[in-house]
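Read the structure below first, then the notes.
What you see is the complex with one protein chain gone and the rest in place.
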Amino acid sequence: MKTSVRLSLVASAALALTFAMAAPHARADDPGITPTSIKIGMIGSLTGPAAAWGWPTINGARMVYDAVNAQGGINGRKIELVVEDEQCAPPMALAAAKKLIHRDKVFMLHGGSCSGSILATRDEVLANEVPMMILVATMDKIVQEKPNDYIYRAFLPGSFDGKIIADFIATMPNVKRVVVVGHADEHAGARYGTLTEGLKKHGVELLGLETIETELTDATAQVLKIKDAKPDAVVLVGRPAASAVFLKDAHRLGLDVPMIGATVVDLQDLADRIGGTDALKNMYVVAVYKGPLGSEAMTPWQEMLKKYYPSDKVQASSFLGTSGALAVVEGLKKAGPDLTRAKFVEAMNGIQNLDGGPMACSLSFSAADHDGCRTGVMWGVRDGKIVVIGDRWKN
Amino acid sequence: MLDITGLRAGYGAHEVLKGLSMRVGKGQVVALLGGNGAGKTTTLSAIMGLIPSQGGEIAFESNSIQGQPAHRVFRHGLSLVPQWRELFTDMSVQEHLELGAIACASRGDLDARVASALDYFPELRAHLGRRAGTLSGGQQQMVAIARALTARPKLLMLDEPSMGLAPLVVRELGRTIKRLNEAGTSVLLVEQNMHLALGVASYVYVIRAGKIITHGPTGDFHDEKELFHSYIG
């Protein structure tokens, strides 16, 4: 008697389980979608060496989703976010992606603030056919390597940085010899190729690459070495903290040639870190935004951030992830009410000339090219103020 | 002065003292004799508060000191010169003597304290600047005792002070203990060297397996051989 009761219990449990497992397949839905919600997994460097990029970039993207949710969501579905930390470390990034895909069963991913670590998630993401929007990682091959049917980016990739810098240097008078200062990580590595190529094309001699640590505390040795080489200009491909240290020491030690920074840094942020624009008089930076913070083009986005994340500091890195979220929202809208991953991918591939929000570029994707943002603009300091210089040098 | 009744103590689950009772009267030199592992050092450690006791009572000058940590027991006027001397190897002899009184409330007379400790061990005067680790065994024993003396203890407890010392030095030690006692310090002497113990003590306790098996005035223990057999069993 007892045994038979237990047996039937086991049987019915097994039956229930089978149904429970079969149910989603029966409805042919992809994970992470219910009639009222879409689950998106976000991955960022919340801790670790690139932690300064973590929350600001995530919140700059999240605010777009928050705004969409506030207006009732997309086709009746509100966006639910699960945020994971990748600590700028490949194994952590992979673990985060696996957790989001298999345990949290998200519909798609939006993340990556460290090129080296997010690259480690690529195979897992593609193998599971999970759509992914890169948050702010700039390494080309994350998106450009084939095959890639699922990973998108709405942010200027690193190689374009290199090209924009090389083209800009070519327009500078009397600049024939340059030194590159930068980190030895994937993040900086993404830029070196096109930079070297571009400089060569324009007949500018590359004197050498001086490595700096991401946690640089003093750049005396590097600055003195560079002074020895007597370059006409210096290209700086460093993270913000290290760049600030380098620029401070360059100023102190009298290295006063023009310096051109990659998108990794922002002039206003550098000025805040260094405490003034004195050390930045001769600094040019590839910018991705339509204008400096506080300019008309940026105001709506700054206000959006203040509305949803009032405790966040409005800083240069705040809106780097915003265009990605705008593209995701557009893709979800276009995919229609019967949302599947396949429909979403198809919709993404059809986006053309979508306004990049705070970004200077407009976004266009296709099945063959998932890098939607391809242009940037050079900013510089004139009379202690940050101004948009354009893509050619001018005094 | 020191009254111990039914003391039980040990290390973790291992009980060494199984109801030990003994007393040291004011001005007395009392010897506690026993074989290896009988519980002599454990008794001193328990009195001094270096190990916790699990039962019984320890009173000093009618105040219970049981359960108090060593630095509080010290304040009542008890000093222990441990078997392994426990010197500060890299500090000088002078520093040891000064440190002996460092926890005493009145240290204004520090020089006098050091001088009177040195009166018992004039040999140390020549070595005041030397590091304790470089001294001979006998000199180290002197430093250990002198360090205890600068605290001016009411009761001085010595744990096998003769260990490792040459016979001549042991004889000198016996004389020093007597002088100390004459100056008013009570002494509890733990020894395996019966000759030294019987030479200075006025009262003897014999401990075996954590209990006092016999005790009485030194005069009762004339036959050293018999005494030896009593604690070897």
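Read from first to last, the chains carry the letters A and B; within each, the first residue is number 1.
Everything that follows uses one rule, which is that a contact is a pair of C-beta atoms (placed from the backbone, for glycine too) under 8 Å apart; a residue touches a chain by one contact, two chains touch by 3 or more.
Basically, contacts and distances are computed from a predicted model.
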{"item": "Identity of the absent chain, which is to be given by its UniProt protein name, from \"Aspartyl/glutamyl-tRNA(Asn/Gln) amidotransferase subunit C\", \"Branched-chain amino acid transport system permease protein\", \"Probable glycine dehydrogenase (decarboxylating) subunit 1\" or \"Alpha-D-ribose 1-methylphosphonate 5-phosphate C-P lyase\"", "value": "\"Branched-chain amino acid transport system permease protein\""}
{"item": "Of A:Ala127, A:Ala184 or A:Ala342, the one touching the omitted chain in the full complex", "value": "A:Ala184"}
{"item": "Residue, one of A:Thr220, A:Ser295 or A:Gln352, that touches the chain absent here", "value": "A:Thr220"}
{"item": "Listed residues A:Val68, A:Ile212 or A:Ile389, member touching the removed chain", "value": "A:Ile212"}
{"item": "Where the missing chain touches chain B, by residue", "value": "12, 48, 50, 52, 69-71, 74-75, 79-80, 82, 85-91, 95, 98-100, 102-104, 133, 147-148, 151"}
{"item": "Interface residues of chain A (partner: the chain not displayed)", "value": "46-49, 51-52, 54-56, 184, 210-213, 215, 217-218, 220-222, 224-225, 240-241, 244-245, 252-254, 272-273, 275, 313, 315"}
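Here is the rule we go by: only the chains that are shown with their structure count from here on.
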{"item": "Rounded Å distance, chain A centre to chain B centre (Cα mean)", "value": "74"}
